[in-house]
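Excluded from the complex is one protein chain; the other protein chains are retained at their positions.
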Amino acid sequence: MSGPAPRSRIPVAPADPRDLPGDFAHRREIDVRFADTDAMGHVNNAVYLTYCEAARISYWTDVTGEPVRLGTEGAESLILAEARITYRAPAFHGETVTVETRSTRLRRSSFTLEHRLTARVAPGPSRLVATSESILVRYDYTADAPVAISAAHRAAIEAFEGRDLGAGAE
Amino acid sequence: MSGPAPRSRIPVAPADPRDLPGDFAHRREIDVRFADTDAMGHVNNAVYLTYCEAARISYWTDVTGEPVRLGTEGAESLILAEARITYRAPAFHGETVTVETRSTRLRRSSFTLEHRLTARVAPGPSRLVATSESILVRYDYTADAPVAISAAHRAAIEAFEGRDLGAGAE
Amino acid sequence: MSGPAPRSRIPVAPADPRDLPGDFAHRREIDVRFADTDAMGHVNNAVYLTYCEAARISYWTDVTGEPVRLGTEGAESLILAEARITYRAPAFHGETVTVETRSTRLRRSSFTLEHRLTARVAPGPSRLVATSESILVRYDYTADAPVAISAAHRAAIEAFEGRDLGAGAE
Partner (left out) sequence: MSGPAPRSRIPVAPADPRDLPGDFAHRREIDVRFADTDAMGHVNNAVYLTYCEAARISYWTDVTGEPVRLGTEGAESLILAEARITYRAPAFHGETVTVETRSTRLRRSSFTLEHRLTARVAPGPSRLVATSESILVRYDYTADAPVAISAAHRAAIEAFEGRDLGAGAE
């Protein structure tokens, strides 16, 4: 990319001290499906990770131009090493969830993404529904081991984020 | 609505004699999620019913203006009595599935929807991936029994479809 | 196998004229997960196909001894060509669903399975929740075409079912 992405920060009310401060480099909208709900009447807790997965794949593709790799044919890929999610409010069928994503740490073979999930019935106001953090590892399925994130990918992430992510240390 | 909906007929190649002929009153686009796939590498068979469910809810809301009812608080609702699905080709993560839907039979308390599912990587060409049929029953959860589809809903469906659906006989 | 499988026929009340008559060669129990439910409070319609999928895979493995094949590495596999499902009653979290399965038609490269789904809170009585029919096709991913079901697999199915399935004609 020739410059950093436009920044995203969806306003929500009410304010929540546990909201992630600051803005985000990436935004992905997701339609809540009826099948995403459970008998509590709202989106099932596990499905939030599916929303983050969609955002993560979209982020990586948008940042690096690398197409999604499927299967384990000896190629390098990304694997999810750790996920953390904090639930703030339920999301409902009929709403659109927006996942805002940014890279916060870039290490030798891994990086961390932060996600902020908001929901709304367009064109209404948004509510904060969850925040999440994912640690992704660049993995070589042939060697069955983590590998260094390439210099090109590092540069693409930092350009997309518009800042130095202190890359390098494991 | 003041008139019938615009008609939809997404062209596909190659021709398939088992494709549903004719056009459709309703169209709903769905993003294939990575979590929709299974270890065969493509969208899991059961997920096609989730796509049809999204199309069905969207059809009903668009046709009648009735908001989606959740739970069983004594209200009338629609229940799925029967579903049939014929698989034509796999759909993949990264594709958009379009579900085209039309009503074909309107009875006293039930009606039949036909769905045609096509997939593509926009802006590329579309493939036929499945056809499906759903029978929906108007149900009163208070009485725990099927009830007649109201005259207003019948009129809305026929107006949306732009033709007489020979309504009335059970 | 040296002889036909024990026959299964789970009694249900009340009687339903649309219940599949007769007994079944195969039985598979499935725990209903909370995530299987939706905002209607019971198991989502699409999930019934997931239950049938589990029963189908289990049936094929039990009948033929062939391990489940994953991916598309040029091997023969089974693909689902058509599924039909008739919903009779809701199933709930906390219940066990039993899927009874039998082969009813055996053709050159395809066969038909019938499924009967009942639910209960063990050790209580069972209710009929759905009946379903699946058409499976034996497929060669290398040739990208259907292939004949082998004589050994035909014999295994008929031995398991304990009757002649009039195999051969497509």
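Of note:
A, B and C are the chain letters, set down in written order, and residue numbers restart from 1 in every chain.
Following the convention adopted for this analysis, a contact is a pair of C-beta atoms (placed from the backbone, for glycine too) under 8 Å apart; a residue touches a chain by one contact, two chains touch by 3 or more.
For clarity, every value in this text was computed on a predicted model and none was experimentally measured.
Residue-level contact of chain C with the missing chain is found at 30-31, 33-35, 37, 41, 50, 53-54, 57, 67-68, 70-71, 93-94. Although one chain is hidden here, its contacts on chain B can still be listed: residues 34-35, 37-42, 44, 46, 71, 93. The omitted chain makes contact with chain A at the following residues, 39-41, 44-47, 49-50, 53, 70-72, 79-87.
Everything that follows uses one rule, which is that only the chains that are shown with their structure count from here on.
If you average the CA atoms of chain A and of chain B, the two centres end up 31 Å from each other. Look at where the CA atoms of chain A average out and do the same for chain C: the two points lie 38 Å apart. Each of residues 41, 50, 53, 70-71 in chain B touches at least two other chains.
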